[in-house]
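Just one protein chain is left out here, and the rest sit where they should.
Each chain carries a letter (A and B) given by its place in the written order, and its residues are counted from 1.
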Amino acid sequence: MTNLIEMSHISKAFGGSRALHAVSLDLKAGTVHALMGENGAGKSTLMKILAGVHRPDSGEIFMNGEKLDLKSPRDALDAGISTVFQEHSLLPNLSIAENMFLGREPMTRLGSIDYRAMNRQSAKALGELGLTLEPTQLVSNLTIAERQFVEIAHCIQADASVLILDEPTAALNAADVDVLNRNIRRLRDKGKAIVYISHRMEEIFELCDTVTVLKDGALVGTRMVSEITTDELIAMMVGRELQDLFPVRMGEKGDEILRVENLKITETSRPLSLTLHRGEIVALAGLEGQGQQRFLRSLIGRYHPFAGTISINGKTLKMPLPTSAGVRRLQQLRVGFVPEDRKEEGLFLSLPVAHNIAIGLHSRRSELALARSYRSVIARMMDAMNIKAAGPSAPVGSLSGGNQQKVLLGRYLAADLDLLLVEEPTRGVDIGAKSEIYHLLRDFTRKGGAVLVLSRETIELIGLCDHIYVVHDGTIVADMPAAQATEHKILDAALMGGSMRQH
Amino acid sequence: MAAVLANPIARRLLRIPPSYFVFLVLLATLWLARPNMLNLNIMGIFIRQIVPLGILVLGQLVVMRVKSIDLSGGGVILLINYFISSGSFPGASLPFFVVLALATGLAIGLFNGFMIGNRRVSAVIVTLAVSIILVGLVQYLSSGNPPGDVPKLFNDLYNTKFLSVPTPVLFWILLTAAVWLLLAQTVFGRYVASVGENAEAAHFSGVPVQRTVILAHTLAGLIAAIAALVQTGSIAVGSVRVGLDLPILAVAATILGGVVFGRGDGGVWGPFFGALCFALLFVVMTVLGIDEPGKLIAQGVIILGAAIFYGVRVRTP
Partner (left out) sequence: MYRSLFTILSARNTRQGLWGLPLLVALLISLWLTVQTTEFATAENLFNLVAQAMPLIIAAIGQLVVVLIGGLDLSVGSVISFTTAVLALGQPAIVLIPSVFLLAALIGLINGLAITRFNVHPIIATLSTQYIVLGITRILRPVSGGTVPEAVIGAVSGSLLGIPYPLFWGIVVILVAWKLLYGSRYGLHLFAIGGGIASGTESAARNFGVSDRRNIILAYVICSCFAAVAGVFLAGRIVSGDPNVGLLFELDTVTAVALGGTQLSGGIGSLHGTVIGALVMALLANGMNLANVSPFVQTAIKGGILLAVVGLQSRKKMGL
């Protein structure tokens, strides 16, 4: 059988960090091709290149043997490549039918949009998925699962020959997943090539014909699903020699610093409890979007939990924390929050390194106080963290990703805090800087601090932390000392959800 | 264009507020056209005229640093001018008027700040609406009771000189230095820089974002009140049109001075020279026989030009 799509030696870098390195992927008509790998392995980037969202730095794409030049999403759509992205891309203020036909609306002879034809064809596409949604309904009124189906119906409607589904089941319940799988099989039997990105093992084995595993932006291998076992597949996804990067664990822990009891982060989620002691680094592991981030941000008032208590240093917080002042309130309790997205939420890119570090100290003083220069603190931090910059007055945006991340962390380390809540400590950072950051966090706990960390990189959590909580569906489903944890164990718990609890 | 912007020298030049260049060009023009006007006495009078603008610029630059804007200054000036000149407070003393003016500015600034910082209403709409309401009110009040003379003390103070420099100009310089102190040397200044650069990051660093925006607007209201007092001193009689074009000129001078939304490359002295540019611009235009409409066009072109200058720069980091 010939290949419908051939992606050959695709490489892509964002800023300084390499997202994909010479990855090749072949898609055959009438098959479902699973794309697997840990979070950040490069799956989404590869698919965004095929969808025309990103352009590869090097490498070529062929369709039916002819070279494709995808300059924009439009080009990909015109070539018959349709995508359902992880982040929802429907327009909320347009109806289902309008979303499905946006950019290629059918017209009447009078030059108006032919809403009748549009609604009729949308209803037909929705009907093929077994949905009874009104095509005239606004997308903003749909549930997440319904939106997901509309996106898939959109692909069907566009009569694409290649369909990319990026974690389509992440937000769906079991019944919806069944409906979806039935439709995917039907589309496969109609001769479409389908790329299926998912973390759920059972789906891969139930649905897919071929599986390709990516890791750190590189290709690990492509196998027939019928010729591989679950264990072999997990083995392909994990296993790396990173042990030398991590600092030695402490062994003993001090007083309790954080206690969370029966916290319900959403109305329907099951209650969640955990404790954290001085000297400890504790991790929240789990698959994307299982509520880890929502939990961490509930602690600073960004989200308001529905029930439960949070105590810091034995002091119970008054809930709910105010959204606009939660960070300041916790700062007074010597707790700092290090956000994940350093460019959007963390750093002041065009302001000097010095300002970026010192703002955490400034923000604890009153407005009219004279601003101290904190020259020695900044110099000490830059030195201790080995921050490579032209000097304290260099704008932080001119630094490399790793040094930027160290500056961000430096802000909170300099601020003399007891507890750090850290999201993705090493996102987009090279190996050397990663190791430095791990040692900095460990030094912080050695001096009596405590760290609660959230990361997509399981191996990082195992190496860095003392204890790991696995989060699934808004609650903790497993906890284990990091010394006994393996990637396999964590992935198992994260994939299987509640089943671990019983063991 | 992109090649020019990539050049390090060109980029360094782009960092310098346009107001310095424009100031030099205008000075040169004046020197060529009317060399005899370039003496301290004549220039002092011209510069004294734009002191209310220069003061208003200080408030504008503070709110523009936090990515906001204040167009209510015209209404504030008009209202305070009315308070002083209408005779509504017969026999009131100078300190009474100063306190009244500052209280008025504070209240209006606080209201603007609350609407923008807390309610997140569009800053342009809020401050323009406030201005319209104030102007409408003053015009209504004064149609029944036309504004009279300003207490003589105001004008007398305005006309004093210190070491042959007009006192208002000195006052302006002192006030500018005070705002410089506030922005460069206090914690509030750090907050302003942070909020302007990235409000989300400021929030996660523990900066009280809302409070900073509200305080910035309150400060702008206070400064507008000070500008109103100086303006009132300068005209000696009440008027229902005084100061209405000042806010937009203040925006122009601030942008010209290298302070655009969220970015403060020009510090306070860039906008200071921005205001001085307008002093010279008005002189040059008068000398060249260009009147009112030409000034309007110049204002528009300057704002657009400076904004494009920054827009292009932001896109080529």
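Basically, contacts are C-beta pairs under 8 Å (C-beta built on N, C-alpha and C of every residue); 3 or more make two chains touch, one makes a residue touch a chain.
Because the structure is predicted, anything quoted here is derived from the model rather than measured.
Considering the whole complex, the residue from A:Ser89, A:Gln121, A:Asn181 or A:Thr486 that touches the absent chain is A:Ser89.
Note on the undisplayed chain: of the listed residues A:Ser11, A:Gln121 or A:Gln137, the one touching it is A:Gln137. Contact between chain A and the absent chain runs through residues 53, 72-74, 77, 89, 91-94, 98, 102-105, 107, 110-113, 137-138, 141.
Chain B meets the missing chain through residues 67-69, 115-117, 119-126, 128-137, 139-140, 143, 199, 209, 213, 248, 251, 255, 261, 292-301, 303-304, 307-308, 311-312, 314-315.
Convention: only the chains that are shown with their structure count from here on.
If each chain is reduced to the centroid of its CA atoms, chain A and chain B end up 46 Å from each other.
Across the interface of their complex, chain B is touched by residues 324-325, 327-328, 331, 337, 339, 344-351, 355, 358-360, 362-371, 397, 411 of chain A. Residues 185-191, 193-194, 197-198, 200-212, 215, 263, 317 of chain B are the ones that touch chain A when the two sit in their complex.
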